[in-house]
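Before anything else, here's the structure in question.
Missing here is one protein chain; the remaining ones are kept as they sit in the complex.
Chain lettering (A, B and C) follows the sequence in which the chains are written, and residue indices restart at 1 in each chain.
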Amino acid sequence: MKLEKNVIDAHNQSLAQKHKSKLAHFLEENEGADAHIQKLRDFQIAIPSWALGTGGTRFGRFSGGGEPANLEEKMADIGVLHQLNQSSGAISLHIPWDIPKDAEKIMSLAKSLNLKFDAINSNTFQDQPNQKYSYKFGSLQNVDKNVRDQAVAHNIEVIKHGIALGSKSLTVWLADGSSFPGQLNFREAFENTLASLKEIYAALPADWKMFVEYKSNEPNFYSTTVADWGQSLLYATKLGPKAYTLVDLGHHLPNANIEQIVSLLLMEGKLGGFHFNDSKYGDDDLTTGAIKPYQLFLIFNELVEGMDHAKMNHASGLAWMIDASHNVKDPLEDLLQSVEAIMMAYAQALLVDRKALKNAQQKNDVSLAQEILQAAYRTDVRPLIAEARLQSGGALDPVKLFRSAKVREELIKERGTETKATGL
Amino acid sequence: MKLEKNVIDAHNQSLAQKHKSKLAHFLEENEGADAHIQKLRDFQIAIPSWALGTGGTRFGRFSGGGEPANLEEKMADIGVLHQLNQSSGAISLHIPWDIPKDAEKIMSLAKSLNLKFDAINSNTFQDQPNQKYSYKFGSLQNVDKNVRDQAVAHNIEVIKHGIALGSKSLTVWLADGSSFPGQLNFREAFENTLASLKEIYAALPADWKMFVEYKSNEPNFYSTTVADWGQSLLYATKLGPKAYTLVDLGHHLPNANIEQIVSLLLMEGKLGGFHFNDSKYGDDDLTTGAIKPYQLFLIFNELVEGMDHAKMNHASGLAWMIDASHNVKDPLEDLLQSVEAIMMAYAQALLVDRKALKNAQQKNDVSLAQEILQAAYRTDVRPLIAEARLQSGGALDPVKLFRSAKVREELIKERGTETKATGL
Amino acid sequence: MKLEKNVIDAHNQSLAQKHKSKLAHFLEENEGADAHIQKLRDFQIAIPSWALGTGGTRFGRFSGGGEPANLEEKMADIGVLHQLNQSSGAISLHIPWDIPKDAEKIMSLAKSLNLKFDAINSNTFQDQPNQKYSYKFGSLQNVDKNVRDQAVAHNIEVIKHGIALGSKSLTVWLADGSSFPGQLNFREAFENTLASLKEIYAALPADWKMFVEYKSNEPNFYSTTVADWGQSLLYATKLGPKAYTLVDLGHHLPNANIEQIVSLLLMEGKLGGFHFNDSKYGDDDLTTGAIKPYQLFLIFNELVEGMDHAKMNHASGLAWMIDASHNVKDPLEDLLQSVEAIMMAYAQALLVDRKALKNAQQKNDVSLAQEILQAAYRTDVRPLIAEARLQSGGALDPVKLFRSAKVREELIKERGTETKATGL
Partner (left out) sequence: MKLEKNVIDAHNQSLAQKHKSKLAHFLEENEGADAHIQKLRDFQIAIPSWALGTGGTRFGRFSGGGEPANLEEKMADIGVLHQLNQSSGAISLHIPWDIPKDAEKIMSLAKSLNLKFDAINSNTFQDQPNQKYSYKFGSLQNVDKNVRDQAVAHNIEVIKHGIALGSKSLTVWLADGSSFPGQLNFREAFENTLASLKEIYAALPADWKMFVEYKSNEPNFYSTTVADWGQSLLYATKLGPKAYTLVDLGHHLPNANIEQIVSLLLMEGKLGGFHFNDSKYGDDDLTTGAIKPYQLFLIFNELVEGMDHAKMNHASGLAWMIDASHNVKDPLEDLLQSVEAIMMAYAQALLVDRKALKNAQQKNDVSLAQEILQAAYRTDVRPLIAEARLQSGGALDPVKLFRSAKVREELIKERGTETKATGL
């Protein structure tokens, strides 16, 4: 399904007057903030192909309806999202869940939906039917060279799919690790993993990046072979200039200061991108901004500061992706909420008075530094984001329009209630 | 020191026009929100007498200057805070750090500063000079009846001081616990503590409350004898109707859902009050709202819902207190920031559309429930709080006025840089 | 499959001499320890019917082979375990995964395998085919009375199955909770849950117990409606004397002092039983004793002390069950290791010099208290446990015999590699 332009227009018309008044007040209160609108418009967050269906836990899964049953339908869903918010113009594929049988056709569909292909993801954390060797005891780390070779070959295959679609980066998330003391030799697991990654790295086109994602635990419950940013950075450094660390917000030990990690990775020129989500306990994969919106702002505060310092383009310097699971919400509504929360955090970070903050820091004026950060955070930036959406052709209130346009009902009508999107 | 009325007036004058415009816009956007102004004006947060000086950690303490050297000076400091924000009209004393030698004189000073005496605090976690028995191995839990008796007697003494000052509640925070497996018999420690509390409870005046505070760890590092809300509730239930649980935001294990605890304690009629602060790792005692402002809002969301359900008066139904340590900020600025953050969370909770939220909950409409909560949270409520302050005679921008009126400089002039406030 | 008695005998014969020497040394070093052998023999740990197959995470599942495909085969597996260690003489069933079609036949099978039916478990955390209402948004807590009624009816059905098999207790574990702020009204969720539990409680036979299990998080990631021991105790107290709290070792927030909880629940007469497992991060469901064996000992230390104080029979006073997931080990080997670790912790706790410990505690002699506890913990109790097994007819080295007797190979031959045990 696709929204008609006049549906969006009518929605915007109905909210236009109220929006104008809010925006005017906002711009009056935040001098010069209109300069940020273009940055907000340029900022695109990739939607992962595996997040369009109902998620589940090891205890169960409660389906919704109208889930996309194939890649084309997934892309259509993202197309609708992008029509609504004009900030979701990219898709992050997962192989083998989304193998494009006809790349050209898929490319042409993407073009018609105004979507690009962001980082492409390999999967060596599950066994596929007819797979020769099992990943039960790890893939790139495996003690058995045959298993490692198979996993390397899969990753190279994934790169090929990515090339065909115009993707420019490979995300490697490894479930590799151990669940019991003694199961692994940590050093050899690291060395095997590094050797495997080197083979994949060698297959990267010149203009590609490799993102080495880290995670503290799950699905292994004693050790993970790329467990934290320090380990990821070690791999990325040993691999070379095309290798970067990818930060998933839910992959840390309790209480980790993620914003500091972000700042240091930027300093090292080794931050590759993000998987956004939110969490309270572990890798809960909840809607971004649903639990710790201030932390999200603090992360964007470091991103803006660090990218400006390194003279990076905000929109294209890093890979921005959502990675979440939608167990109790409509996945599309959930994604709209996540994107909105990310845009808010980014906008608030843009509002931070950097010169004043720098000045306060130089004087160790801690109270004032807090005042400056919180002044930006407490600002209601919704009018600014809505305006950016409006200028790009999106909807003033995406979730509202999603509901009033009965998108889900339409999808159920089209696809039924029994389809199940591939993914977790 | 005391601020002159004309200083406050001049400050307000200078910001009046801008404030009016913001307020008008706020009220236009939030229909009916002016009804909350009186609630905000009535809401008073007690300042602990031990939080007016520089705090420290076990590793060191870096003094500021102009610290209050005695109770009268502490009250003067709170008087200034209250002049600035009109929301700090209460003081929470700590015995023996603040023994009032002449209660009547202190009462009259309080009146002149427009302050009331909130919950009074006992201290059995430190040994005082000339104390007969040591609290090294606990106080109310101690295996030695002599120690327990001494601690009980101290608490009863504290109640007497409180009576003389018009306080109506006793806060019992116990450091009692153990640092090593085997050190304590948990059951007997509980039973001793309960028996001791019963003796103190028996000495409470009819219109008093006893708050049993809990804490997961520190200064004991293996067990605490009132370690969580469940244990506190067990004591409070066994003690009787005057005993309540007190929640300190920093006293929980990592990831605890404090707002749920708050809701359940209100349900049981056993929530007594709060110690506000913020933290990232443990009992960090940072400025309220400095780390997890959304959590603070969610707590107030439960407070407003639960107190309304129980038909409690927001301002007087519970005891509202700050409990923080000020290691790197000016304590008075820090307290102003804490109070502001609390008022914001309270105002945002008042803005929640309760009927719509209830409706969404009844339909399991999770996305909508989030939209409703976040709509309130994302609202910039600063104009509303400023207006409440203004109407009560406070300053539109307390921290700004604190600085422009050179309060700290004045205090240093008066008291020097070497004074040290009693406290931690 | 069933082991032949002569296989066990031959195994024991081969290790007899070595065992005798170790035992003799052990008894020489630990005077009076032979008095514990009968206690160890009496101590039986129930095996959950859902733990006999390969477990999985939300990311995947890697099958082993020879898994039991039905209740009879599950019982056969437990029968083998019990033959090997003589400490697994009970089974904890899960409905609807293990509905006994012919209760009498099942009873007779159990008798032949020397097994009893321990607590029976209901399941309202998954939807079953043809179920009228969904548990997506909770069961006993649900805002919809129809859902609650369905969940209550299921639990009553489970009790009936339990009665038919001679079980004497019902374990209620609820996944009920919420994944997002605002989703639930905590108070009403509690009240609904309590009302539902009361209906189930009313259906309990006079000699039955109800175990209310708690869990901090997962599969809900914001709140759980029976989230901690305090909440469970609140329910159990409101329900009545047949309701108890059940402790699962993996269901706590980080750093929780579980042994103190155990002690206090025993004090209150409200500890019902245990789900044993081990974990490093969350509810990892690893082999008991694989990560924190000292914590397990400290828990047993409290259990022995508290049960003796309350004059409870160690073997029958509480319900002892394993609850784990076996993702990378053979489930039967894993269960043998778990039982062994539990028996060791129990034996070490029996060895604690209680009189000396009490004495040290009375003198606040913390170093000595630690020496006493660790003296017991550091003792190698394997000979004592082996002797208890031997006297009961089990194997001196269960894991070794499991392997040398090629149990798994036999099971695969019998059942093939494609069977999948119901469970998680």
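Everything below uses one rule, namely that contacts are C-beta pairs under 8 Å (C-beta built on N, C-alpha and C of every residue); 3 or more make two chains touch, one makes a residue touch a chain.
Treat the numbers as computed from the prediction; the structure is a model and nothing was measured.
Interface note for the absent chain: among A:26, A:222 or A:244, the touching residue is A:222. Considering A:14, A:63, A:231 or A:404, the position touching the chain not shown turns out to be A:231 (whole complex). Subunit A meets the missing chain through residues 136-137, 143, 178-187, 190-191, 216-217, 222-223, 227-231, 233-234, 252-257, 259-260, 263-264, 266-268, 298, 301-302, 305-306, 309, 357-358, 360-362, 364, 366, 369-370, 372-373. In the full complex, subunit B contacts the hidden chain through residues 56-60, 62, 125-127, 134-137, 175, 178-181, 183, 216-219, 221-222, 254, 279-282, 284-287, 290-291, 325, 327-329, 424.
In the full complex, subunit C makes contact with the omitted chain through residues 21-22, 25, 28-29, 254-255, 257, 280-281, 287, 289-294, 328-330, 333-334, 337, 344, 364, 366-367, 370-371, 374, 377-380, 382, 399.
Keep in mind that, in the parts below, only the chains that are shown with their structure count from here on.
When each chain is reduced to the average of its Cα atoms, C sits farthest from subunit B. With each centre defined as the average position of its C-alpha atoms, the distance from subunit B to subunit C rounds to 43 Å. Across the assembly, subunit B contributes 254-255, 257, 364, 366, 370 as residues in contact with two or more other chains.
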